[in-house]
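Complex shown without one protein chain; remaining protein chains in place.
A and B label the chains in the order they appear, each numbered from 1.
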Amino acid sequence: MSSAAEHSGVAEMLTRFRTQIRIRGDRSGVWVLNAIILVFLAFWAPNFFNAGNIHAVLNDASILGIGATGMTILIMAGAFDLSVTAIMGLAPIVALMFPGNLSGPLIVLVSVATGAILGLVNGLIITRGHVAPFVATLGTLFAFGSLGAAISDGNAIYVQSPFILELAGGTVWGLIPYSFVVLLVVCGLCWLILRRLHMGRWIRAAGSNIRAAHVSGIDLQWVYLFLFVVSGALTGLAGIILTGYLSSAVATQAPNYNLNAIAAVVVGGTSLRGGEGTLLGTVLAAWLFSMVNNGLILVGVNSYWQYLATGVILVLALALGMIGSGNYVWARKEVKD
Amino acid sequence: MAVNAFVEEAQRAGASALRATGMRKRFGGVEVLHGVHLELRPGEVHALLGENGAGKSTIINMLSGRLSPDAGHVELHDERVEFKNPLSARNAGISMIAQELEVVPTLSIVENIFLGAEPSKFGLIRWGDARRKVTAILKELGVDAEPSCIVGAMSVADQQLVEIAKAIVGDFRVLIMDEPTSALNLEDTERLFKIVRRLKAAGVAILYVSHRLWEVFDLADRVTVLRDGNVVASSSISETDINTVIRAMLGNKSSLIGDAGRPRRKAVDIRNKTPTLKLEAIDSGSLLRDISLTVHDGEVVGLAGVLGSGRTELCEAIYGLRPIDKGTLSLKGAPTDLSEPKASLANGVFLLPEDRKSEGIFGHLDVRENVILGYNPATDPTEVKVAPTVANRSSWRLGGAAPIAVPAERRAFDTMRKALGIKCSGPLSNILQLSGGNQQKALFARGALSHPSVMVLSEPTRGVDVGAKEEIYSAIDSFASRGVAIIVGSSEIGELLRLASRIYVLRAGRIVAEVETASTTEEEILKLMAG
Partner (left out) sequence: MLKRVLSSESSASIIALIGVVVIFTLINDRFLTRLNIEGIIVSASISAIAGLGMTLIIAMRALDLSVGSIMGFSAISGAILLSYGVPLPLVIVAGLIVGGALGFLNSQLINLLRLPSFVATLATLSMILGGELLITEGATVTIRNGMSSRLVIGKLFGIFPWAAVIAAIVFACVWTIFHWTPFGRHVAAIGGDTRAAVGAGVNVKAVTVGVFSLAGVLAALAGLMVAGMLQNADSTVGVGAELTAIAVVVVGGTSLMGGRGNLVGTVCAAFLLASVKAGLNIANVSSKYEGLVFGGILIIALMADGLRRGTRRKGMLVV
């Protein structure tokens, strides 16, 4: 039945590689849509592929992607963070208004740290205050947003540091923005955590069956504290990059960031129910949304169509995912079990 | 009770109320029912018996409209019928009391009972009417609660009675009862039987499914035995007896017969030894009161009790899933605070939860990860020569920053897999594809890997087929022989007699007796459980 070879490391590694590299049917939506739209753009807006344009789209995608990556692992653990919209504004504002003449890299650090602290607040409300994540982060969304508006007094805080401006605007080889590099690093770290550290197993276990996770002795309080701190920190990072891009920090500089990030996670193929997820999918989805928004402008369509497009993509991606997994309503299947 | 337009019609129509012929069903390529025939007659209680997995649930789900057969047909009063959903079956007069509670915990009793069948006029529900009907039924069933009481706040036994009430309100000609007394005490059961006899006299055809053979022989007129998806025996009750029936249910695996022949577990010599686990006058929650028990190294101690007796709650309280309000819990003589699972595991106490689907299994993790969750290389005697203390049981986790040691984990999983005989198509297979028995073994393995000194097993063979049951029993035996102190909680007395040397009997949250297995009988324990 089972030879030594079958359970040997090599065979197992190959199996795992094969299952991971094969695109799962229920996650195919984002791939298909990306392909379709790229083809479309090749014909109707070939100037999409100009270096400058790609740079802008990648930048956009990276800013969304960094926060969405944090959201992905949160959702995999069965939680949500609605407060990221507010953190996107508040963290950079705090960093820029921090007393003392801070150098560029330090400002970035402060923004990340502020995000982490805000995430810690979220985590504490949820684990010590015993409030559900959805509601807790809804409350902090209001609260942090209000803080951001109050601290900045509604004004824009200008970025002076050339480091930050370069971080947001500069590129590698003239094509790939630094922000994308940051995204890749962030994804790499998250992947490490998910697959190579025990914490990753706990995250997936918590998302899969939170009661069983508790029964099996996993320290859920620590897991969720960790996750919200990470989500907050990543959002702080994305926020300061966006600020650099816009050359100023405004409390409301990332409207609907929370919903956009969740949309990216969902379109990417991660299930809202938790337990499993795909970081690659999230990145592809962030790219998809940015590409579509940019493409619409290039084709000459009214920017108002962007909103419509976002919604349609969401529906299409999930419908494709359903077809891919063979789980559609119009084919009669006995789903009783 | 002015029962039934249906019933009068039935008595006019003829001798058969419900007839199922040639019922077949496949699940994922495996046929579980191979052409079953079953006939219910009006005014008759027909018992359906069989082991777990024999096909009882499948056939009653088909009769009540929850499943559709792959082959075969159903006739109601000699007329062919086909049910697309439970509601159409109910409307045709087939009512069912399901085994798993199907009440909505956030709704009140009356809302639950009339769910889907609310009496209404001009679109508005006639609550007054509904409440009156419900009050009458509740009284008959002996439930002491207002119709507006929220079901979720009631005891499990009362919830089951509400479930029963739901089935017998309204008109019906066939009543299917699936383990209706699993949570009930003797008093409630007697009341239920009175109702069943009344329905019988009124001409309702009743199908009664139960594991409790003495109930069956008390109540039924006919009995049919299923084994492995086939009808192996069917006769009137007077023509048969318990032993014949058991033999039919088990075929060749007659481990229940000749109970006297099987050697009982010998009592472990516990004189002058410090108990590994000791509970003194424990109070927990609203149910458990004044619980005191001891377990020693190498001993297997049983907890007997019906649903709601506190058996499950006690297991959970020991492990830290429920708070201990009063009393002391000591490990090896030292009072310890096991206030959460993490602390219990660090102290070497492991719980095998009762409901593995909701409390044990991670559907998104593969088999190996499910098993390896409990593995700590630092306490594995074969990997590192370190004694498992509280400190190194908890420090290893390093807050999750510890990298996964794949080779060590693979080795540990393989060892466990072979030791327990877990059948799976490789370590990466999805755990949900494993059979119930293998899933349970995987959870066992998880526990074993944490090298516990105390194992608390709550219903360790629930939903497990006979073969795997035996394997799990052997595993328990071998753990005991290696010096682990084991507590087994079970509703199957035969299982406790097989495994344990001492049995504590729980009733209504208290320990009412402590018996030595060697000197007691199944009937005695039953009597103690039921009161």
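Here, a residue touches a chain if its C-beta (ideal position, glycine included) is under 8 Å from a C-beta of that chain, and two chains touch if they have at least 3 such contacts.
This is a predicted model, so every value here is computed, not measured.
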| item | value |
| --- | --- |
| Visible chains in contact with the missing one | A, B |
| Which residue of B:Glu39, B:Glu111 or B:Asp158 touches the chain not shown here | B:Glu111 |
| Option touching the unshown chain, where B:Val32, B:Val81, B:Ile125 or B:Leu307 are the choices | B:Ile125 |
| Residue among A:Gly25, A:Gly139 or A:Gly169 touching the omitted chain | A:Gly139 |
| Of A:Leu33, A:Ile66 or A:Ala79, the residue in touch with the unshown chain | A:Ala79 |
| Residue in contact with the excluded chain [from A:Met88, A:Met199, A:Ile240 or A:Val266] | A:Val266 |
| Residues belonging to chain A that touch the chain removed from view | 78-79, 82, 125-127, 129-136, 138-147, 149-150, 153-154, 210, 214, 219-221, 224, 259, 262-263, 266, 272, 302, 304-312, 314-315, 318-319, 322, 327-329 |
| Hidden partner interface residues of chain B, rising order | 66, 85-87, 90, 98, 101-107, 111, 115-118, 120, 123-125, 127, 166, 323, 339-342 |
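Here is the rule we use: only the chains that are shown with their structure count from here on.
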| item | value |
| --- | --- |
| Chain A and chain B, separation of their C-alpha mean positions in angstrom | 43 |
| Residues on chain B engaged by chain A in the complex (per definition of touch) | 66-68, 319, 321, 341-342, 344-345, 351, 353, 358-365, 369, 373-374, 397, 399-404, 406-407, 410, 414, 426-428, 446 |
| Chain B-touching residues of chain A, taken from the complex the two chains share | 2, 6-7, 9, 12, 15-16, 19, 196-202, 204-205, 207-209, 211-219, 222-223, 226, 274-276, 334, 336 |
